[in-house]
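A single protein chain has been removed from this complex, and every other one stays in its place.
Letters A and B mark the chains as written, and numbering starts fresh at 1 in each.
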Amino acid sequence: MQRRAKEQKTPQPIGDSVTRVEAREKVVGSALFTDDLQFGAGLLYARIKRSSVPHALIKSVDTSKARALPGVKAVVTGADFTGYIGLYLTDRPIFCRDRVRYIGDPVAGVAAVSEAIAEEAVGLIEVEYEPLPVVFDPEFGVTPEAVVLHPDLGKYDVANFIFPKPGTNIANHFRIRKGDVQSAWAECAAVVERKYRIPHIQHVPLESHVSIARVDNDGKIKLWSSSQSPFAQRNLIAKSLGVSQSDVQVIAPYVGGGFGGKAGVTIEAMVVAIAMKVKGRCVKLRLTREEEFYAASVRQGLVAYFKMGCDKNGKLLAMDNKYFWDGGAYCEYGVNITRASGYSSSGPYEVPNVNADSYCVYTNHPVGGPMRGFGMPEMHSGLEQCIDELAHAIGLDPVEFRKINCVKTDSILVTGMKMHPTGLTESLVKTAEAIGWGKKEPASAPNKRRGKGIALMWKAPAMPPNAGSSANVSLNEDGTVNVSVGGQEIGQGSFTIAAQMAAAALGVPFDWVRVNSPLNTDTSPYEWQTVASRLTWSMGNAVTAAARDARQQILAMVAKAWDEKIEDLDIIDGKVISYKSEESISLKDIVIYGIPLPNNQGWVGGPVLGRGSFMPTYVTGLDPKTGQGPRAVVHYTTGAQAVEVEVDMDTGKVEVLKGVAAFDVGKAINPEMVNAQMEGGFVQGLSTALFESLRFKDGLVLNPSFVDYRIATSSDVPRDFQSIIVEVAQDDGPWGARGIGEHAMVPTIPAIANAIYDAIGIRVGSPPYTSESVYLAMLDAGLVE
Amino acid sequence: MSIDAHPELPEFDYIRPGTVMEASRFLAEHPGEARPLLGGTDIFVRLRDGFYHEKYLVDVKKLDNTGVISFDPLQGLTLGAGVSMNRVIASPEVRSNYPLLAEACRTVASYQLRTRATVVGNICNASPAGDTIGACLVMGSGLNVHGVSGYRRVELASFFLGPGKTVLQPGDIVTSIHIPVQPKGAAGTYIKLGRNTWSDLSIVGVTAYGVPDPALASGYRVRMALASVAPVPLLVPSVEEFLAANPITPDSLRQAARLAQAACHPIDDVRGSARYRKAMVRNLAEKALLTTWQRLQALAGSA
Partner (left out) sequence: MANHRIILTINGETEQVEVPSQMTLLQMLREKLAFTGTKNGCMAGECGACTVLMDGEPVNSCMVLAVECHGSTIITVEGLAKDGVLHPVQQTIIEHGGVQCGFCTPGMLISARALLDRNADPSEEDIREALVGNLCRCTGYIRIIDSVRDAAERQQVLSL
């Protein structure tokens, strides 16, 4: 019998584009999302009274009329809860206590027998406000003139890698001081200095936020939620209420789109707090689409200043970048975006001298939370345009300029970390080739102009240095396998690749493997959060370890029963085989009942349960003054995108004709799913480039609906899109894999902006590049009249 | 939609009268509290937003031929109020005789919304952005209105008073729209500029429509209507006058487009700025007129 090579590189189904495990459920309508769960006639509904002013002291809250409305079962306010919530900084009360900080800030909650009655009750709650001065701009927010939004900053618990400035609106300040930037300018042959204002956007998941909570008479809390982070929610809610994590159970069914908006705690603490007043009753809270746009979380706005210079050969010498993040009313999660953009502030380039100051600033805007890319799309939007401009200034082709400067294996990064093996150059070269870089296609009509643009990106998983994953693998009587994880299926395919990895590591056919769903913090193994594009790598390591553990248990059992060496045994296609004796035995039954010894002499083995966990242990701290340290992050995923656009000179409309993306994913566990992330991310990026912004007036979101917050439709996507998988193995990734989920949307805005420049010779400025902004830019430049 | 939009529709009573007179009487007896219901696609949104507060919705979709499309070669087209936009688009009578109306309907929202949305509803909603209104205006439409005193005809050109405001009184129901027979060789186009390629409300909408008219110096009567650049859907008489008196050439069409630009005073709103809209009226009017001219010539050539 052919011995399977010990170091088999890619056992099936690794590298196979197997069908998504939950696809059938989703197409027949039986996949359950949180609002689909049935709770019976006793279900109560919650609605939230929200602040109508951007910044004010709360003088009084009168809930008497609301309480008196028939059908109302509970009304709660900030007076009922003293606990604060926060992932990296506990700056957020569950309901506002003494003041409100943004239009939408929760002031009170109502539970009633119907949503309509709860809504009516909310309308009967009277709040008296004493308006305070406002902060709507992060650059203003850091000045002494700006009122301090969080006077208690300094008293909040804070992670030891976040540096708030008490007495100011700076929730975090991350610094890079590398080399000698001041002297370096003198050596530069060309310098580009630009300011970019990146607007707030929102995640726009098709499923808006929904949670149900029940607090039993003994105080145990049960929460069902559309959630990327059941364990983080359990932890943060337990801490804010002062209870044990073991008394909080979070159940998380399929998520109808997260993109970061369902990470951390958003509405969950409120509905638990309300449920505490109606013990034994289930209370459901769901956001309207309008609330989704402003009252869950949004992507922070950014005011960015870039200054970068290169020598006469196009080698980058210095960068000085300042990022003022509009963090919103509460920055408990957003502070880490500041840090992540700080330690990645150079973009994917080797630059010997870098100053960076990244500020997370409190403002009276909606809460800036994690959104796909975690600061990278916002940062790259301006940075990659400056790179193009610098290339032009020095007379180099933008692709050549990037080839010279992009990070390569062993490059010294902005934090001093050494770059691990990366396929960024390969991604760049393949992308440029696929888009036909250097070839100018004729425009399709006399009133159109055609152009091409390219952009690079990088991103590391942004998380605490000790974010961990764990997994279980159990087997059933018929040999099928159940994988238990804490990582959530939000559409990215995590359940499928978990099944693939378990099948490969154990040695069973792919369709023998099930992934347990929904997630349940009582029974699922721990996972930090489903964010940061970390699951394929981190959860994947845990699943693989658990499957290997199960495999070892099975082989040990059979080795003992057969009196053979484990090294001579293997599991292939669900059978244990011996290379020595050529015996084989099916996994069926033995994985539960063990193996009987001959002559009724007893048994060997028993129920097989594999366990595995993974936590990176090598991330080091960074010097707070310089941002330097040996290992800032676990790894970077890098990649490139290019587009070909046409600009309509009569309307300013930008049409994306063709897109190309190449990302180094280390190893594509499921190539078609990787391609699907590249496509979907590209279109989401395109949507943010051409259509999306939250429009504010005095803190009020003017376009909180699909009517006036436009996203890409089926009519807006290019016919021609090519995704290219680059594989330079990640040393500690399962089969070399690393993540792709966020990265696919990071470079799209600058790629399109650079293409617009190629088409019409104008930098339109800040996104979105709507027809109007492009046309008016052409008008102002005298290109049209 | 505003940030305070409610999670559900507010409470109201759905009334389905048996005759159009019953409907008019009910509406007249409950002024300000009752509204006629066709497709509902505008009304439901405004109810949930707290913009409308009606206690009664009176379903008039199936009264007195409101569900019928009828065409007579001498009388013209009578389009019942309850006829969905998708039916209009698919109707052979409309496609052959009023293709501009089908073209305009097709730009509205999405297929599934057009299963419910109606042309009469679009008109009665009286939004300056209404996509089908321009086509109806340039073809000289009239509305058949039933009130407590019975039927009367209202010319569409005098129907609109302001954004969301029409000449309709309590008790009035528009039961159908009548579009007269169009001269042979007529042609037009509707150009809609939205933020997305399709779907979306118009930032600017331009309807251009020409009919051969040997009595005029140019040989053509060319009419133009504009959407989203005025408080009401706007006919532009100066364009019609200019192109009646002057030979039609790319140059005169360009000048006519500038007249259209001068005739409108758009505002800044969340969808677009006045500056952009002004420029787009000119650019799209020119495009619409050129396309119309090409189509007119093609029809004349094949006559």
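One rule holds for everything that comes next: contacts are C-beta pairs under 8 Å (C-beta built on N, C-alpha and C of every residue); 3 or more make two chains touch, one makes a residue touch a chain.
Keep in mind that what you see is a predicted model, and the values were worked out from it rather than measured.
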**OP:** Identify the visible chains that the left-out chain touches across the whole complex.
**Re:** A, B
Original post:
Out of A:F81, A:F161, A:Y196 or A:Y254, which touches the unshown chain?
Top reply: A:Y254
Subject >> Where the missing chain touches chain B, by residue >> reply: 1, 7-14, 39-41, 44-45, 48, 57, 59, 86, 109-113, 115-116, 196, 198-199
Subject >> Touch list for chain A against the chain that is not drawn >> reply: 17, 19-20, 22-33, 35-36, 38, 203-208, 254-259, 288-289, 490-493, 672-673, 675-676, 679-684, 705-707, 711-715, 717, 719, 721
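Here is the rule we go by: only the chains that are shown with their structure count from here on.
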**OP:** Quick one: which bits of chain A touch chain B in the complex? Just the residue numbers, please.
**Re:** 47, 103-104, 115-116, 119, 286, 288-291, 293-295, 650-653, 655, 691, 695, 700-705, 707-708, 710, 712-713, 715-716, 770-772, 775-776, 779
Original post:
Can you list the residues on chain B that touch chain A in the complex?
Top reply: 1-8, 10-11, 193, 195-201, 203, 270-273, 275-276, 279-280, 283-284, 287
